[in-house]
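Below you will find the structure I want to go over with you.
Shown here: the complex without one of its protein chains, the others still in place.
Order as written gives the chain letters A, B and C; numbering starts at 1 within each chain.
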Amino acid sequence: MKVIRDPVHGYIEIDELTTTLIDTPQMQRLRRIRQLGLSNLVYPGANHTRFEHSLGVMHLATMLTEQISSISAEEKDELRAAALLHDIGHGPLSHVTEGLIKRYTRKQHEDVKPILMKGPIADILEEHGLNASTIADHIRGQSALGQIINSEIDVDRMDYLVRDAHYTGVAFGLVDHVRLIHEMQFYEDKLVVGRGGLKAAESLLVSRFLMHPSVYYHHVSRIAETMFTRALDKLISQDIVDPFELRYMDDEHLFETMRHDEGYAGEMVRRLDERRLYKRALHVGFESVDKNVLRHRGKIERMEGEIAEIAGIDVTDVLIDIPKPPEIEEMQALIKTDGGMLHLDKASNIVATLEQAHIDNWKMGVYAPREHREAVGRAARDVFSVKKRTKQFRLTDL
Amino acid sequence: MKVIRDPVHGYIEIDELTTTLIDTPQMQRLRRIRQLGLSNLVYPGANHTRFEHSLGVMHLATMLTEQISSISAEEKDELRAAALLHDIGHGPLSHVTEGLIKRYTRKQHEDVKPILMKGPIADILEEHGLNASTIADHIRGQSALGQIINSEIDVDRMDYLVRDAHYTGVAFGLVDHVRLIHEMQFYEDKLVVGRGGLKAAESLLVSRFLMHPSVYYHHVSRIAETMFTRALDKLISQDIVDPFELRYMDDEHLFETMRHDEGYAGEMVRRLDERRLYKRALHVGFESVDKNVLRHRGKIERMEGEIAEIAGIDVTDVLIDIPKPPEIEEMQALIKTDGGMLHLDKASNIVATLEQAHIDNWKMGVYAPREHREAVGRAARDVFSVKKRTKQFRLTDL
Amino acid sequence: MKVIRDPVHGYIEIDELTTTLIDTPQMQRLRRIRQLGLSNLVYPGANHTRFEHSLGVMHLATMLTEQISSISAEEKDELRAAALLHDIGHGPLSHVTEGLIKRYTRKQHEDVKPILMKGPIADILEEHGLNASTIADHIRGQSALGQIINSEIDVDRMDYLVRDAHYTGVAFGLVDHVRLIHEMQFYEDKLVVGRGGLKAAESLLVSRFLMHPSVYYHHVSRIAETMFTRALDKLISQDIVDPFELRYMDDEHLFETMRHDEGYAGEMVRRLDERRLYKRALHVGFESVDKNVLRHRGKIERMEGEIAEIAGIDVTDVLIDIPKPPEIEEMQALIKTDGGMLHLDKASNIVATLEQAHIDNWKMGVYAPREHREAVGRAARDVFSVKKRTKQFRLTDL
Partner (left out) sequence: MKVIRDPVHGYIEIDELTTTLIDTPQMQRLRRIRQLGLSNLVYPGANHTRFEHSLGVMHLATMLTEQISSISAEEKDELRAAALLHDIGHGPLSHVTEGLIKRYTRKQHEDVKPILMKGPIADILEEHGLNASTIADHIRGQSALGQIINSEIDVDRMDYLVRDAHYTGVAFGLVDHVRLIHEMQFYEDKLVVGRGGLKAAESLLVSRFLMHPSVYYHHVSRIAETMFTRALDKLISQDIVDPFELRYMDDEHLFETMRHDEGYAGEMVRRLDERRLYKRALHVGFESVDKNVLRHRGKIERMEGEIAEIAGIDVTDVLIDIPKPPEIEEMQALIKTDGGMLHLDKASNIVATLEQAHIDNWKMGVYAPREHREAVGRAARDVFSVKKRTKQFRLTDL
């Protein structure tokens, strides 16, 4: 049993199986995939990678299974392998390329079966008598045990919340994950949280709520990511980048490819390299825009054209960013009480209201180079019929 | 300028004024007053005192005033003195004796003017040309500057939340107090939080929400505190303890006094010393009791008699504990936005719902020695007409 | 299995045996014994107790035994009990009263057999079929397993170093105790550290070296403790305090007893209460005094008389404090290498030199009330023939 030093969990034990898996090129690639995409432009410390996160998820999954006597040694191995491998389907910059990969290849990052079925990982699994299909199901959360790493309240979330807080330095890494794990158990094939873990479960949701605007949706990250994905999309449409190759690339390789481009993509990446970011020309919440704004997500390029035309500038100088409203699937986690099972939002008043509270954090943005900021702002207000801010916006109005 | 090492804030600077005030017997007494009363029976690390908390509040108050140029040096001194002295009116075990002191003496712990007006503190203030009345007003929050240490969002709360988390080991000390303080300013004599501090303000309220059931209202603390206050009340009514003397006593002295008692009070304190605590015979939330239960707070002893009679035991073996519903005055803190000032609960959906969420955490208890637990439980269910738990309880039902 | 929240180790698991032991009056008394005596006069956060330290030692001992397969379940129980109970022989303020207790009763705090052989602890041990003698041997370190909690490198030291750092806020709690424990094993009935644990073992010694002058021998603590022990000694010689009773008393009770005294002892404790401490009239290292100074430790009172006479003041206004030179028994810990076993100071150059380095930190003090400070200083320099500081002092000169 060897150990790896981890700033978040102390020491992580790795056995022969996990050591061998870690030493595959597929796992090593994750050393070069930043966990938080371009957030390091806001939080200079946020350079942590999917690699260490994967170790952390494996560590927490092991901790959880150790307290459940009904799981066999082989099942534990399969789950540990799944935990370790759960992110090998991620492309460069993690979630930043996720949307494009899905659009062009129909693959989500959890769809890793093909990666498990060939090459060194397949060999290792076979040697240890482990079933690649079962592991793939775990990773997609399509099995009882798989809920541990992929369900409403899973160890994946626990690790990334605490880890992201450690590296950004944000004070909100408050999840009492040790207590939460301690209180989790299986009940009729469902992973549930015992009554004693309710407060810890609340803390997880609240933590995610607080991290959202400060980290995950910080406007500077959104701007950088919008710039990056638009540039990448252009390279894909020019057949310079093969979207099917993306999930085998790392941050460095994709960045270098984009830097070599002499057109729009190259210019965008150089802007990112030198932190010459677009600025917010418009940045408003639900209370200021038409409630149908989410429907515009499919026709963003047309609207960018409109704005550019009104502002009298090139269309490449306008970027619209309409995020999806946050989904809080953790609300559906099951709490086991004396009287039966409840969904978390039924067991906790604060959780019940978090979905509404998340609405406060949603913002759409229109971004432009500094010199066009004002013109684009005026045009965008026009195109989106932006209202003066009214007091508050409730979920039921959507 | 000397420095004191503080586990929470690093180093705290003390100048000549504060050094001299610290060295008065009134301030030194706070070394022997535990910050969290009897919570150390639940959290063995919670032995921190009002003394270090007072240093912390002074430190944060100084940090806040340093960024406001309009405050004069003398005003700063007065505020620093007020911050340091703000808890010298507390009795033994802090909030544990607060209710009894108020009931018998009409004094709240913020009413410290008499203490400031005589003895060494008065001498020091006079020497430094500082006004004791002004300082007393600051402590009661009845002045503009006083809002810094006593208002809806003050540095008192910031210090105790982070400090209590440090010593209990609970993971919820998530307040970004540095950011919050950085964003605070005066606007027309009101202490307000700038727009950029909204998330930090939310984090403070959420932190308090999470700390409530885990620490401040943990059922074991409630049991111990109910036992203690009932014992103390008995000694007061027997003229053994003078309620007017309480705010000049420390934990040790009161405990020793009570230990010398040979009746009920002595027995209770010996139980606390040896951790032979009463147990929960009944422990239910608002959803299970009549909504008028709060009105019973005035006639607890009569109801204890009723329960004892039904259970066929001595009345001293029944303790009823009906806490006040939590007040969240922080919701009234002012947020300064472009369009004017808003109360925090209008500016934040999550804050708007916290009052409701706090209802989840309210529990009333009936406690009894282990051997009478069942009998008392049955009797209490009867007396309070306890319903089977229904799903949820909304604030508007109260 | 229940858990207790600990700020240092996270969660500590307690089983039925340990829960029952914890709930005895003997263990509960430790809640009222401060770990660091009077250090809270220097570090306001240092109010932690022997109780939580005992839980921590039990936690670490369990962690260590879990990795050694040859230990039986019963032996583990005995060791856990010993770890939990290892400090029940401490008197008030821990080490502060240790010297007096030993002088008057010949008992050291590890001599706990009589406490284990009667009362509730004896009952519990018998119920669980555990041998009180074996446990007493463990506590004195006179058994193979006992080395885990009482030997050159034991979990007792690991816990207190990290814990004292947490509560004082001092930055030196650097012990990598998890790694160190991981590398410990038994070899021919000796507890040894494997080669891979050498650096962690070095870190433990270095940590203790750094903590020494900053915390354990801070001059303000030394002054307070000298005042306190002299006062207590007086009460013992007046038959007001029975030295055989001390190890059954707690801090509060002893303080209250002393406060009731109307003579010297009462005055001293009131001084401590109000932090009117004696000041350093003389404070010098080995380089400035005769190398035979340590021999004076037996005739301190006579020398105080001499100084008082020269200074023309009352003898009670002079306190001499000649600490023992630090012993670093950890240097004798065994390191297991390929070629056999080495003592730690043979395996590590830095450890080899620590004993010498500790000499830098030794200081003798003569203390007096502020108003006599100068006169006492002059007289003391005379009596001790204090030299001008020469450059450095080597161990071999002693």
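The rule we apply is simple: contacts are C-beta pairs under 8 Å (C-beta built on N, C-alpha and C of every residue); 3 or more make two chains touch, one makes a residue touch a chain.
From a predicted model like this one, the values you see are computed outputs, not experimental measurements.
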**Q.** Given C:23, C:111 or C:360, the one touching the chain that is not displayed
**A.** C:360
(Q) Looking at the full complex, which residue from A:190, A:253 or A:346 touches the chain that isn't shown here? (A) A:253
Q. With respect to the chain omitted from the figure, which of C:193, C:210, C:249 or C:284 is a touching residue?
A. C:210
Q: In the full complex, which bits of chain C touch the chain not displayed? Write them out.
A: 170-176, 199, 202-203, 206-207, 209-210, 213-214, 339, 342, 346, 348-350, 352-354, 356-357, 359-360, 389, 391-392
Q | Residues in chain B touching the chain absent from view | A | 3, 10-11, 178-179, 182
Q | chain A, residues in touch with the chain not shown (by the definition above) | A | 4-8, 10, 22-25, 28-29, 31-32, 40, 43-45, 47-49, 51-52, 55, 166-170, 251-253, 255-256, 273-276
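Heads up, the rule we're going with is that only the chains that are shown with their structure count from here on.
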Q) chain A to chain C: how many Å between their CA centres? A) 50
Q | Contacts with two or more other chains, residues of chain B listed in rising order | A | 170
